[in-house]
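Heads up, this is only part of the complex; the chains shown haven't been moved.
For reference, chains read A and B in written order, and residue numbers begin at 1 within each chain.
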Amino acid sequence: MTDVRDESSGSRELVEELAGRLCNWDRWDRHDGVGALNLITPAKRLEGSAAVRSGEAFSLGFELRPDLPQPANSGRQNPLHLMTEVPGDFPDGWVGPVSADDWLSMAVHAATHWDALSHFFHRGQMYGGISAAEVTATHGAKRNDIVPVARRLVTRGVLADVARHRGLDVLPPAHGIGADELREVLDAQGVEVRPGDALLVRTGLLGATKRAGAWTEFAQCGPNLPRNPGIAVDALPLLHELGVCAIACDNWAVEQTTGGPPDFPVHELALVYMGMILGENFELDALADACAAAGQWDFLFAGQPLPLRGGVGGPVNPMAVL
Amino acid sequence: MTDVRDESSGSRELVEELAGRLCNWDRWDRHDGVGALNLITPAKRLEGSAAVRSGEAFSLGFELRPDLPQPANSGRQNPLHLMTEVPGDFPDGWVGPVSADDWLSMAVHAATHWDALSHFFHRGQMYGGISAAEVTATHGAKRNDIVPVARRLVTRGVLADVARHRGLDVLPPAHGIGADELREVLDAQGVEVRPGDALLVRTGLLGATKRAGAWTEFAQCGPNLPRNPGIAVDALPLLHELGVCAIACDNWAVEQTTGGPPDFPVHELALVYMGMILGENFELDALADACAAAGQWDFLFAGQPLPLRGGVGGPVNPMAVL
């Protein structure tokens, strides 16, 4: 497969149609705030830990630093780290304890994070049919915040390395990964995706951007979206069928973005209707190399974010144990 | 054992003596920034995943919220969560995507966190004999920051439930948990601590404080330390011998604090000499109940913090999978 699909696969008609077909609101308690993470059961976590073979671990979180990965004026401030105490503060001759303390300020969605089910809305509602009015500047997300996700997200993980499968460093700009391509990659890798799995999909974009230092292409910093490879709308029925509970990519928005004004059909369908959370800015290159070397594409995935009350997202340092 | 040890076990002479005896600087590469986490090998993680029996998971992170757990004027700001976009911002008749975005600001050591090896100093040095001058307001920790910890910390975990063993809701104020008591608890629980384990020690303090709402007793908010039960200095040789790589408690400072002006002998010895990181404000009650019910005191422990560049600590939502 060598074609590039750089047109959005998400016509408004298709979104409407899929919104009905993929809707999980009545599949579980629509008020529990976890959506498809309901597929993670204790037995599922046993399956996840059984996937550990070498014990090698890969941390998938982008280092929290003030200059990356968001370009200047993206509207999402990179993490700012300040010191509130340093050892030099203690005078000469001081005999008591000497310590250092620090402070962190960041846009939640700037670095590696999960979007909570309150991050996106459609027709005035978020997941479960809950009113968008439950998310306010005063209280953040009163419903569907990231906290229940933080309490649950350890499961079996699977990596689909689309870039490697195509023999590319990075997928072409704006390329959409659809159901056929995803299935082809999983088949070629010989790995089965099962209900409750977290699926990591590698486009190669974050690593390639890092090597090139070309961050203005990576994230939105103007009126138009970047042209990022990512998940296409027509992959969603497959993810639904497979029972994927959470999907993450090494790009800015999980989904394919094709330039032009903001349009996020995968966000709308996955978050609002499927209750499937999205993980962004994941670093997947080292994990992918190890998976390829071992011929092992599943692992234990500890992807629990910080339990941020009211958070429409949550910072996370996801860990894959091979 | 019913006695209360509410005098500090950490005389300055003892600290000096143990500093030499427990020093790990030459045991591993003293410049790798991970200290005793060197004991976590891939094989160790296999051992950790083999400890999973039911697959039940417990998130040990205190919810990030603006009012707790630090009392007012503690000098450590609780997490502040602000919204940078809410659905109500979109005008009536808007047809494009509707989303919400947010922002987090916090003292790193306010909520559940790990102290990095750059958090404490002794005689002008931190772990590895590295100069305290490597931690500055301009750059944070240029050495021994939390990043390498973030890349590694998944291992087998063990819980020692000291409060439950003594039949108490919470250990007495200022009580120091020494080697004998710790060994007694582990023996009674029938669990073995092995090299590379993360050890969680339950005092009952965080849960009891929550139920009572008495947070001014929990953390330091004036010139004197609170009187918290915690680890005594004389437990450190045992932890060294057992090969514990990280220790965490359901209290403010891991170690016993006995009132009076700041004095942190366990911080000095564990962080500076042993290279053993300290986890604070861990929520252990639910995990402890499940351990007691199952008679199982070991588990897979995914305790990876955020990879905060320059961080002398790192926020974390630790996960124990039973």
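In the analysis below, a residue touches a chain if its C-beta (ideal position, glycine included) is under 8 Å from a C-beta of that chain, and two chains touch if they have at least 3 such contacts.
Worth saying up front: this structure is predicted, and the values here are computed from it rather than measured.
> Copy number for the full complex, please, knowing 2 are shown in place.
4
By definition in this document, only the chains that are shown with their structure count from here on.
> Which positions of chain B touch chain A when the two form their complex?
41-50, 52-57, 59, 61-65, 75-77, 79, 81-84, 86-88, 96-109, 118-122, 124, 132-133, 135-137, 140-141, 147, 150-152, 154, 261-264, 267-268, 300, 302, 304-313, 315-317, 319, 321
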